[in-house]
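Comments concern the structure below.
Here the complex is missing one protein chain, while the rest keep their positions.
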Amino acid sequence: MVHNSSVPLYWRLRKSKYNLIGTRCKTCSTAYYPARHLCQKCRRKGEIEEFKFSGQGKILSYTIIRSAPAGFERYTPYAVAIIELAEGATISGQVTGKIEDIKIDQPVIPVFRKIYEDGSGGLIHYGIKWEIADGQRA
Amino acid sequence: MVHNSSVPLYWRLRKSKYNLIGTRCKTCSTAYYPARHLCQKCRRKGEIEEFKFSGQGKILSYTIIRSAPAGFERYTPYAVAIIELAEGATISGQVTGKIEDIKIDQPVIPVFRKIYEDGSGGLIHYGIKWEIADGQRA
Amino acid sequence: MVDVAVVGCGYTKFDEHWNRSLRDLSTEAGMLAIKDASIDGKDIQALYVGNMSAGRFIGQEHLGALAADQAGLIPIPATRCEAACASGALAFRKAYMGIKSGEYDMVMAAGSEKMTDVKGTDAVATLMGAGDQEWESAIGLTFVGLYALMARRHMIQYGTTREQLAMVSVNNHRNALHNERAQFRYEITVDKVLKSPLIADPLRMLDCSPITDGAAAVVLVSDKLAGRFQNPVWILGSGQASDTVALHDRQSLTEAMATRVAAKKAYEQSGLTPQTVDIAEVHDCFSINEIMSIEDLGFCRKGEGGKFVEAGKIGRDGEKPVNTTGGLKAIGHPIGATGIRQVCDITRQVRGDYGKLQVHGVKTGLASNIGGTGATSIVHILGSERPGR
Partner (left out) sequence: MVDVAVVGCGYTKFDEHWNRSLRDLSTEAGMLAIKDASIDGKDIQALYVGNMSAGRFIGQEHLGALAADQAGLIPIPATRCEAACASGALAFRKAYMGIKSGEYDMVMAAGSEKMTDVKGTDAVATLMGAGDQEWESAIGLTFVGLYALMARRHMIQYGTTREQLAMVSVNNHRNALHNERAQFRYEITVDKVLKSPLIADPLRMLDCSPITDGAAAVVLVSDKLAGRFQNPVWILGSGQASDTVALHDRQSLTEAMATRVAAKKAYEQSGLTPQTVDIAEVHDCFSINEIMSIEDLGFCRKGEGGKFVEAGKIGRDGEKPVNTTGGLKAIGHPIGATGIRQVCDITRQVRGDYGKLQVHGVKTGLASNIGGTGATSIVHILGSERPGR
């Protein structure tokens, strides 16, 4: 029942998820992550290109998941935040490190981590998590 | 993903599935298997009672499943038929015995068998299968 | 223009029905509505069924035909509608539009969900089907987690307190005391909410609506037939709107744009305002959603929902009674059934025949049903008077 374990899905999104690659509309400069292939503002007039995000971001809101869905039981408690990327898009992601250190508006940087291990097939899903950036960058 | 393995579902239907217990409308004598609690003919005017079917039936149509759904892979090929019960209801069921012996209109009798084993939990699901009745009854 | 009225309603006990199936529950709800309307099942010309996830909960799709089959309504057209947690209201709206189209004069709208056949963590995963599977479910987000993200932001932006959130649940539990079909019929206190286990900070167990099995149904008729019924309750306004499926794609984490758009339409059609509508059923899947909904529906200004609750204005004797029969928190939340259950409760309150649950003098009521974290929002306003023409 853990649909996240679908191999085709994982494969389709791996480049985007591993490398923070989204899209940008050349026409109006709006950046999209996750990638969109139709600009929400310009629609068919918008010209979409691939776009790599810098990874600079800050925490808009966060929570600590203590009751997990199937597939994530062994990782509780874990922190999830909504991150506002410097280029304008917002994204959900897990936050690594000490839960007590997480605060609203705090700068974060992306790190490459295991997201979870598929219990049945043993497939390990990697992706980006977010780490509290050090003092200088705050 | 094998939803048939749901324990509450199995438990709810076990009496009915083990013992061919359906319902009958006292008002119009229509017999229902699987059980219905609302008579399709009399609606609210129908008085429904529990009803045990005799198990006498005959084959209306049959097929041999050679490509199985998740959970039944190890049993192929297996025969499935639509059985017309003597009391009037019709039901789908697996037919045991030699596949070559199955013919339309053939009388069958119910036997208690393993339907399948749940791969993950190991729960064994029992129920009724159908066996070709001997010559005298044909 | 055809006008449409609700002339019958009913819902099953909302509970963990280990011993009952989706089909049993749906049939019972249908029969309750038929009986309440004093009609014959044969008079129903079409069926609309709201259900979110029977495909995953019990391996069964094709819920429209299944409900028609079990209720002995074959061969009438049967339509299953899905918009996650707003599936019930969606079925209701499509039923209403079915009559407005001139195609039918009497239809049934029903909603159902059977959630307890799978284990808890599977239910949590299944519910995330309402969110973004690729970008929210995939990182381990849960539904309560998403609402927790909204709650924290709301607390920071507007000073909403943990206590105010708790008061939402306290009010809902109190209102359910006399609701025989509610899953929880006992009072709770703010203290008890604050001491219940954290599920996704800052939300706790008693901020959350439960996992529930249940079904609800209503009968709708055109103005042509409404005269035959004693107490038709008219649909005065109906609005529906969409937003991004992923919470992170929204313009705001503390405002449901879709609710504002849907409500605006329903208010305009009805000629009513947030001030003049008598009572409301709002979508309290989590306490924060009731506070945000109170704001988005215009009962108070954005950010003042917490204070509105704290001031007792949502109580049964308050300025704007909300969830007068217990809400999702105390009645339970069988996903697809909830939107129809809300309409049932508004209908009874407007009819004025709701016994111990009755709020005095209700002439109009609003039902707000939200799918996912706000990607679908559907608002209906019902009232005792036929729409002015």
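Here the chain labels run A, B and C in written order, and each chain numbers its own residues starting at 1.
The rule is simple: contacts are C-beta pairs under 8 Å (C-beta built on N, C-alpha and C of every residue); 3 or more make two chains touch, one makes a residue touch a chain.
Bear in mind the structure is a predicted one, so any value in this text is a computation, not a measurement.
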| item | value |
| --- | --- |
| Contact list for the unshown chain, restricted to visible chains | A, B, C |
| Residue in contact with the excluded chain [from B:Cys28, B:Ile64, B:Val111 or B:Ile124] | B:Ile64 |
| Options C:Met115, C:Leu141, C:Val261 or C:Val309, residue touching the unrepresented chain | C:Val261 |
| Among C:Thr79, C:Thr121, C:Thr142 or C:Thr254, residue touching the chain not depicted | C:Thr79 |
| Footprint left on chain C by the chain that the document does not show | 1, 21, 23, 47, 52-53, 55-56, 58-66, 68-69, 73-84, 90, 94, 97-98, 100-103, 125-126, 128-134, 137, 240-246, 249, 257-258, 261, 371-372, 375-376 |
| Touching residues (missing chain, whole complex) on chain B | 1-4, 9, 13, 34, 60-73, 75, 78, 80-83, 90-94, 104, 115-116, 125, 127 |
| Chain A, residues in touch with the chain not shown (by the definition above) | 3-4, 6, 8-9, 11-12, 36-40, 43-44 |
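Operating definition for what follows: only the chains that are shown with their structure count from here on.
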| item | value |
| --- | --- |
| Most widely separated chain from chain C, with each centre as the mean of CA atoms | B |
| Distance from the mean Cα position of chain C to that of chain A, given in whole angstrom | 32 |
| Of all residues in chain B, the ones touching two or more other chains | none |
| Residue list for chain C, restricted to those that touch at least two other chains | 118 |
